[in-house]
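Complex shown without one protein chain; remaining protein chains in place.
As written, the chain order gives the labels A and B, with residue 1 at the start of each chain.
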Amino acid sequence: MTMMEDQAAAIRIEAIAKTFTLHNQGSTLVPVFANVSLEVAAGECVVLSGVSGVGKSTMLRAIYGNYVPSDGSVKLFHDGEYVDITNAPPHVVLDIRRRTMGYVSQFLRVIPRIQTLQLVMEPLLENSVDAGEAKDRAEAILAMLNLPKALWGLPPATFSGGEQQRVNIARVMVREYPVLLLDEPTASLDAANRQTVIKLMNAARDRGTAMVGIFHDEAVRNAVATRFFDVTEYRLAA
Amino acid sequence: MSMITPIERDEQLLVVEGLDKSFGPIGACRDVSFELRRGEILGIVGESGSGKTTLLRCISGQLEPTGGQVLFNSRRHGMHDIFALSEQDRRRIAREEWGYVHQNPRDGLRMRVSGGANVAEPLMMNGRRHYGEMREQSLNWFERVELDLGRIDNKPRTFSGGMQQRLQIARNLIHNPSLVFMDEPTGGLDVSVQARLLDLMRVLVREMGLAAIIVTHDIGVARLLADRLLVMKSGFVVEQGLTDQVLDDPQHGYTQLLVSSVLQI
Partner (left out) sequence: MNAPSNLPANRVYNYAYLDEQTKRMIRRSILKAIAIPGYQVPFGSREMPVPYGWGTGGIQVTASIIGPDDVYKCIDQGADDTTNAVSIRRFFARVADVATTEQTEEATIIQTRHRIPEAPLQEGQIMVYQVPQPEPLRGLEPRETETRAMHAYEEYGLQYLSLYESVAAYGRIAGGAGYPVLVDERYLMSPSPIPKFDNPKLHQSEALHLFGAGREKRIYAVPPHTDVRSLDFEDYPFEIQSWDEVCALCNCDSSYKDEVILDDDGNRMFVCSDSAYCGERRKQGHSGPLAGHALDQLDQPEDAE
């Protein structure tokens, strides 16, 4: 899947703000950021920076449609047009997530009891890839991420943190999404696996994937970033 | 896994408009509106007494609403208010196109006939009269819901709670419905049995591309199964949206309370 040549940006964030309202604690307002605008083009990897608590994860989640911004819009290039994910109907958001935008979260959240290989095949099957090809591709990426073959047939619930994280990465990277969001994908990985993930990310970027990520590890950050975006400037005082 | 195309997926299956249901002075459901697409799984969450089950009973044709409309896109009638249809037509839709999984399997199974007959019943209800074919399909479904084929002629009362619930699920899917209603389907089960059932339901629902409405007070169940959530309180829908968005960034005070009340392991 390649991005369209004439397309200016894959993601267009326009003046978003986020303030949490805690209704059960005297309607306390917890402001995070305001007036954030960012465009990410195909083949770019924008790394969000700023200290802990500045709102990097919140911003990533807002792009994914997981958090609802209190203001502004997040437009994604999906199916030949820009769709504002902040007010798109749920089935459209799900379709964007299924076909356009992948998200590697910090934690693996899956239904218990499903085999790892099946979990990794799932995003392909949902996109009508035939079962044989899906299996080949899933096996290839699990092998690339050095997940021991003995684990493929097991559900990941009992895996170590690093193993679970690699399953998580495999589930997303097995597909070539035009947009990728990455929240600390390498946090619990050893050096060798970290290199593999960097390689995967760079390959995706070179293919034309628009990426936004959070990486605490400076080496990783420098290896993948085409640009940094500091969220601190938009921070609101609580 | 999923054989349906995006276009089919976009089709509307159920539209609820301004549904009210009161029992005398008590308003059990108030001005409830939502829609459901083919292949979509909707969770209805809220505490006991919030009107979840009443809502489910109204939209599944068992209780006539006091006001509002329930439009269902049936094979025979197209998009039509089910309460404007005759009782006969409504029962036919329920028989042909719906499934209803009760919290207590005893309410959804016929305890006097064998497990196999329970599973095959919807086929007979829909006019099938070939024993051999029905037996084969029944066996096939026993396998799909991971029940021991050797138990097919046993009465459901000899089954454990988890087995009874899987039996009930098989019985509600065998006739290829387009919509399945589930009322606390994992309610009375212990955690390990519940996990197995959840997994099974998710796989089956996805494989068959059917839509489901699942009433639950268990946020974990809702997160794993539902694409979308309705949050109910005192008969009102106080919030609705994508499951992960409603649970991770709840906007309404009640939803925030509900989410923060979940025990963390």
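General remarks:
In this text, a residue touches a chain if its C-beta (ideal position, glycine included) is under 8 Å from a C-beta of that chain, and two chains touch if they have at least 3 such contacts.
Small disclaimer: the values here were computed from a predicted structure and weren't measured.
Though it is not drawn, the left-out chain touches B in the full complex.
Interface note for the absent chain: among B:134, B:167, B:230 or B:247, the touching residue is B:134.
Shown as candidates are B:15, B:113 or B:259; the residue that touches the absent chain is B:113. Only one of B:62, B:126 or B:260 touches the absent chain when the whole complex is considered: B:126. Contact between chain B and the unshown chain involves residues 87-88, 91-92, 95, 110, 112-114, 116-117, 120-121, 124-127, 129-132, 134-135, 152-153.
Please note the rule applied: only the chains that are shown with their structure count from here on.
Rounded to whole angstrom units, the spacing between the C-alpha centres of chain A and chain B is 32. Of all the residues in chain A, the ones that touch chain B in their complex are 20-24, 61, 65-68, 90-91, 93-95, 111-114, 122, 125-126, 128. The touching residues of chain B, counted against chain A in their complex, run 1-2, 5-6, 9-10, 37, 40, 195-196, 198-199, 202, 224, 227-228, 241-242, 244-245, 248-249, 251-253, 256-257, 260.
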